[in-house]
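Each remark here refers to the structure printed beneath this line.
A single protein chain has been removed from this complex, and every other one stays in its place.
For reference, chains read A, B and C in written order, and residue numbers begin at 1 within each chain.
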Amino acid sequence: MSVREEFDAWAAEGKDRGMEDRHWHTAKHVLARMPVEPGDTVLDLGTGSGYALRALRDTNDAGPCYGLDGSPEMLRNARDYTDDDGIGFLRGDFDALPFATDSIDHVFSMEAFYYASDPPHTLEEITRVLRPGGTAHIAVNYYEENVHSHEWQDFIDIEMTRWSGPEYREAFREAGLAVAAQDTIPDREVEIPPADAFPTDEFETREAMVKRYRELGTLLTVGVATE
Amino acid sequence: MSVREEFDAWAAEGKDRGMEDRHWHTAKHVLARMPVEPGDTVLDLGTGSGYALRALRDTNDAGPCYGLDGSPEMLRNARDYTDDDGIGFLRGDFDALPFATDSIDHVFSMEAFYYASDPPHTLEEITRVLRPGGTAHIAVNYYEENVHSHEWQDFIDIEMTRWSGPEYREAFREAGLAVAAQDTIPDREVEIPPADAFPTDEFETREAMVKRYRELGTLLTVGVATE
Amino acid sequence: MKEDLMEIICCPLDKHDLDLEVTERDDGEILSGQLTCTECSETFPIEDGIPNLLPPDMRDEAPA
Partner (left out) sequence: MKEDLMEIICCPLDKHDLDLEVTERDDGEILSGQLTCTECSETFPIEDGIPNLLPPDMRDEAPA
């Protein structure tokens, strides 16, 4: 199945808004850390419903914001969710970014990077489009240390890349991004039922669910293009 | 009063350990974000009890770690608190760093930067000593948005610099540090007494104390030396 | 898409500039048209206001 088929179906089922709600718990902390100044140009890779760009326009007075996605249905919805002239959407692939060299101040990506078919090359593309000193904030819930996410691959036909924290740092550096920071951002908002509700479909024990959300959460790697 | 007089007195009264305990609530999150690889060289500016270096040696297998401070009593204590050969202490001033150009991988500083007599110059010194791609993690509780910290200046004879978040970003960039990220890290650990305990010496209301710690907390600005 | 997108986008293949040809416009928004690479002459459609800058070999025009 292609990215288009998989994610068009998700968008048609309303999963774009569902992801926005769930990812917002940690994505908002990522967005809050980004040093976006008024007028800065931001690129959101795998924009889904486009919530990140709407938030950065509202809170940071960001300049032109672009959402790239491979799924036309996602893009159609995202376009419907805003009438802000400063936000534009386009269809493209992570491995062949249609942006000029040094044209972007900040790249954001939430729960999307690992779908790239050639992630090291995607990082090179990010380095290319960022101006020197520009930042990349790449956030993922699917990563090696988050054992609870490993089974997600079973539910999707696109091959997913499961790096560890150190592997993300190494790959950033290989691609020419200085690693400025890395950590995991806990989800403190998802509701965790009382112990007697376990096992659930997803978690054997309450402890496992607490570890998945309150402790592991979202892995954020922050890179800076140095030249 | 000089930095030496002020902070020698603090160290003699055991305030070094007291600060370690209180600052640890948020400093540990700063340390957890630093992309310190095994063998990396770390410089702690205004090291106090030296806890940050002890932590980075234990958790990240950091290489040589140096703690700089202006107070000989602080340094004497810090030296006593560890027998790790990989940690060294030296007396110096923030405005005249005695480190070779491009010699440091990461600079950390907690609750100390604003005592510099010429903070823009201190940032230039940090840029100088960092290798290209090296990071600066500068954390402060005393900053413009944290109105509860403003009165601290009344208790100390050294002139303190009270910048806002945007002023920190601007000053980093002026000094040649790309701003990678900035946010405030809440202190979720300090105990907040029930409402009827207020007013206290420090806070009029419980809400004020909640805002100071759980909401504002520590301002962290992360910079990367780009050349 | 807005016309000022042209300032920043490029051909996904060789990263050269694109030429814009507008078929339909609505209130400052370009609804349909075509982008052509000034170097390799590859063309990219604009449909429903959204430019499709996928590399041509990734276009899967059959409905899912």
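Note that in this section a residue touches a chain if its C-beta (ideal position, glycine included) is under 8 Å from a C-beta of that chain, and two chains touch if they have at least 3 such contacts.
These numbers come from a predicted model, not from an experiment.
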item	value
Contacts of the hidden chain among displayed chains	B
Selected residue (touches chain absent from view) among B:D93, B:E144 or B:E170	B:D93
Contact residue for the chain not shown (choose from B:H25, B:R79 or B:H121)	B:R79
Touch with the omitted chain, as defined above, among B:P35, B:G70 or B:G217	B:G70
Touching residues (missing chain, whole complex) on subunit B	2, 4-5, 8-9, 41, 64, 66, 70, 72, 75-76, 79, 85, 88-93, 96-101, 103-104
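The criterion applied here is as follows: only the chains that are shown with their structure count from here on.
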item	value
Chain centre separation in whole Å, for subunit C relative to subunit B (CA means)	49
Centre-of-Cα separation between subunit B and subunit A, whole angstrom	31
Distance from the mean Cα position of subunit C to that of subunit A, given in whole angstrom	24
